[in-house]
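Take a look at this one; I'll ask things after.
For this depiction, one protein chain was excluded, whereas all remaining protein chains were kept in their positions.
We call the chains A and B, going by the order they appear; numbering starts again at 1 in every chain.
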Amino acid sequence: MAMTATADRAHADPHHIGVVIEHPGPAPKRIVTAYGFWVFLLSDIVMFSCFFAAYAVLADQTAGGPKGSEIFDQRNVAIETVCLLLSSFTCGMASIAADVRNRFWFYLGMAVTCVLGLIFLAIEFREFADLVARGYGPSRSAFLTSFFSLVGCHGLHVSAGVLWLLTMMAQVFAKGFRADVLRRMMCFALFWHALDIVWVGVFSVVYLLGSGT
Amino acid sequence: MLGKLDWSAIPFDQPIPLIAGAVVLVGILAVLAWVVVKGHLPYLWHEWITSVDHKRIGVMYILLASVMLLRGGSDAIMMRIQQAVAYQSQGYLPPEHYNQIFSAHGTIMIFFVAMPFVIGLMNLIVPLQLGVRDVAFPTLNSVGFWLTATGALLVNLSLVIGEFARTGWLAFPPLSELSYSPGVGVDYYAWSLQISGVGTLVAGINLVTTVLKLRTKGMNYLRMPMFCWTTLASNLLIVAAFPILTATLAMLLLDRYLGFHFFTNEAGGNVMMFMNLIWAWGHPEVYILVLPAFGIFSEVVSTFSGKALFGYRSMVLATMAICVISFMVWLHHFFTMGAGPDVNAIFGIASMIIAIPTGVKIYNWLFTMYGGRIRFATPMLWSIGFMVTFIIGGLTGVLVAVPPADFMLHNSMFLVAHFHNVIIGGVLFGAFAGFEYWFPKAFGFRLDERWGKLAFWFTFFGFYVTFIPLYVAGMLGMTRRMQHYDVAAWRPWMLVAAVGMAVLTIGVICQIMQIVVSIRNREALRDRTGDPWDGRSLEWATSSPPPVFNFAFNPDVRGEDAYWDMKAHAKQQSHEHDAPEYHDIEMPRNSPTGFVCAFFATIMGFALIWHIWWMVVLGGIGAFATFVVFAWRDHDEYVIPAEEVAAIDRVNLAERRDLVSMAGTV
Partner (left out) sequence: MSDQTHMLAGHDLAPGDEEQHSVGARILGYVVGLALALLLTATSFFIAGTDLVWQPSIPVALIVLAIAQMGVHLVFFLHITTGPDNTNNVLALAFGLLVVFLVVGGTVWIMSHLNANMPPMDQIMPMRR
């Protein structure tokens, strides 16, 4: 009855003047949780934007130290990037597996994501250690300060992500695909994909723009 | 083993902080002893400390803010006395102590008074106004509160262990860098703000999600009470601006702890980048504080004028305009620092533009009052006092938004008078209005009107007597933060300001008396109907204090001023509800996660300040373990059976029916 009345009104009133769309009430938990996390991610990206801004301001302040083009190794960055892109894909596979409650593919997807994340971290750590060993640590110049902070901040996020990932796997092992576990898995996937987006900014602005000119 | 910490950290040679610290310590121990002896500890633990109920957390936020207001107020009194006596002499406070006092005053008043007060009011009221049972993330809400409390604790700890920053409330480098501030003061400052900043961010995310995703049926955006709109705007600003503060302080800490060169004078660091970034947070912060106050005034003015808010849609538009424009004006805090005419002009114009939506709001409140039947209850007095005071503060603000004028007034007492004018006249008056207005909702009895009005008049006049002289002193060339001075022309104004401070203090005493008297007379002041002010929005539709589940049924909203409509409807039909059918209600279980997490955060923060690295690791592991334990729990909700809901709700309905039938006969 109500439906037909609405439909009639919609025909008589194609622009919906006089139609009040009623808010349906509190949203289900899955939407609330994911939205809250989405808002958190945006705030996290604003934080990254400050480190990007600091890098943009300080990039030329080498204080007699090395310039970007002298210390960046494009091959390493390419490997890091491929690792993160692939891990984003495997993370997506893991979340599909979680949605259809397939433990095997979930564990496999998460494990591969974890390994790729660790490879990324290992390469980054080696790059940092190498620079510090050559005397190009973050206290050498303002440029290196901003470089280490920006890239390191992303690295810390990836490390936190790996810790979260392992906790997630343990939780699925212990509790199965409960509703709250699935909500957390969705947040984790958002987090991991967002880190990838930040990395796109990092390799474009820091490594590629920095190694030219 | 203990890093930089040893006995020299305790200032045995300075009697003032030591005595103050001892008094506070004895006070805390006395309260704790009373709680334990009287056997209230289990009650406190189960009903408050571990509570995830948004109303309880809101009350605790406000309690924290009130206690910190006394601390920040004592700092203010000490500064006013110092400037009154330190004419051609050293006064009674040595410079290094005076510098700590004005730094602590600013930090405490903004971060641990104004912020928790408005967040507390939003927490307490917004879910009720939206007609829902709790905020989006109840446990995180508790975590956020306890982290804020951790920050406050660390700041106050600096009174007796070590020292606080001597750098002003924003710790500008290079003064705040290790070479010029080698002590732990800046570290206390930065770590307490980092920890409480996490708490604020959590609260912001929580409230944004609550407003956007948890509204009752029919609560469309354009039917939300104004306070919910300003809450949304303010918390969007928190979410967008606080990460900037976190990043900036992180850079400062990296400079201090690991020898980075963000803001140093050496190796290409850039001091001005700190001013730039900190004010990119700092200006939105001003609106984070004042927007909720605008919301409170909107509710109060409309309720006590007995009219719907005038220009509701323009008010919504003005709120959201302020929300966006507040991110485009930050340079006006450093006009004088060499950005050049084009940059200064654009930010100057933007700063003047933001006054327009604020003006729209003032006119809307005035037109709401126009033709209304105004009741001059205490909340309304605070609101009218706000309008007068805030217009003066706003106009001096537009004055300093003009770059050439700012070159004359920058960092003078005029500026000090200006921002106290908007923050006291705007935020504090708003917080007090909200406190008086919603106190009956939180506790079930009204506050004593006589003491409330006394408090208002003393505070109102005390404010003018204190701060108008500061405007004058500023125009006579007095700069801010002076420990002593030799200019005879400033002296009389400093003396007048000290008298004003005494009047303000009487205002605070009246406020305390009001609470004491009201608690003693609570039976006479009892609010049985849940609607003591003849309110318009949904928080008045439930009993005072509301049951833990807020509403037995999620209300169905049909228009603006939802509860006003319901009352009008009920009067016509002369009954509120037919006998409704009650259902079980699921509520989130209490959890000590917030408290335990804050415990570890305190340990971690303290250890970081004093470079006790093993303790840092311990605190970090503890905090992570707390979250894992929380994530592992199997039951996160409990059920309130339908009979219990019915029993609670029938009492409420009966009281309310009497009210409506009485109103019908009038």
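In the analysis below, a contact is a pair of C-beta atoms (placed from the backbone, for glycine too) under 8 Å apart; a residue touches a chain by one contact, two chains touch by 3 or more.
Remember, predicted model here, so these are calculated numbers, not experimental data.
Chemist: Can you work out which residue in B:Ile108, B:Leu277 or B:Met369 touches the chain that's missing from view?
Modeler: In the complete complex, the chain left out is touched by residue B:Leu277.
Chemist: One chain is left out of this view; which of A:Val100, A:Ala133 or A:Ala174 touches it in the full complex?
Modeler: Candidates A:Val100, A:Ala133 or A:Ala174; residue touching the omitted chain: A:Val100.
Chemist: Touching the hidden chain in the full complex, which residues of chain B are there? Just list them.
Modeler: Touch with the absent chain occurs at residues 212-213, 236, 240-241, 244, 265-266, 268-270, 272-273, 276-277, 280, 324, 327-328, 330-331, 337-340, 342-343, 558-559.
Chemist: In the full complex, which residues of chain A touch the absent chain?
Modeler: Residues 5-6, 9, 18-24, 27-28, 30-31, 33-35, 37-39, 42-43, 45-46, 49-50, 52-54, 56-57, 61, 63, 74, 78, 81-82, 85-86, 88-89, 92-93, 96, 100, 186, 189-190, 193-194, 196-197, 200-201, 203-205, 208-209, 211-213 of chain A touch the chain that is not shown.
To be clear about the criterion, only the chains that are shown with their structure count from here on.
Chemist: Which stretch or stretches of chain A touch chain B in the complex?
Modeler: Residue list for chain A touching chain B: 20-27, 31-33, 35-36, 39-40, 42-44, 46-47, 50-51, 53-54, 57-58, 61-63, 138-143, 145-146, 148-149, 163, 167, 171, 174-175, 180, 184.
Chemist: For the complex, which residues does chain B have touching chain A?
Modeler: 132, 136-137, 201, 204-206, 208-209, 212-221, 239-244, 246-248, 250-251, 254, 258-262, 264, 266-270, 273, 277, 554, 557, 624, 628, 631-632, 634, 636
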